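Here is the structure we will look at, set down as structure tokens.
The other protein chains are all here in position, but one chain of the complex has been omitted.
And now, subunit A:
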Amino acid sequence: MNSAWLPPIIITCIWAFIGIICPFFARGPNRGVTQCCLMLTAVTCWLFWLCCYMTQMNPLIGPKLSMNEIMIMAREWGNEIKDSMDVVV
């Protein structure tokens, strides 16, 4: 399994569990309302995450950062600026 697909599969499985499996365990006088709420929550939240994920899958533009921000990124996020890199100016 390609590890790039792992996060989406895990997240989809979580929401599928909440939306499909959990309603079977609903009990009590408000059983119908609980089932409906669980399913709706799972669907809406999964859809929201999906749209955000798919937007970033194939970005058409990249972020435009100032010099300071690039240098801070290098320091804080371990993104060292090397001397021999692809110069893609």
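Throughout what follows, a residue touches a chain if its C-beta (ideal position, glycine included) is under 8 Å from a C-beta of that chain, and two chains touch if they have at least 3 such contacts; residues count from 1.
We take it that contacts and distances are computed from a predicted model.
Chemist: For the complex's missing chain, which UniProt name, "Cell cycle control protein", "V-type proton ATPase subunit a", "Glutamate decarboxylase" or "GATOR2 complex protein WDR24"?
Modeler: "V-type proton ATPase subunit a"
Chemist: For subunit A, enumerate the residues touching the unshown chain of the complex.
Modeler: Spelled out for subunit A, the touching residues are 4, 7-8, 11, 29-33, 36-37, 40-41, 44-45, 47-49, 51-67, 69-71, 73-74, 77, 79, 81-89.
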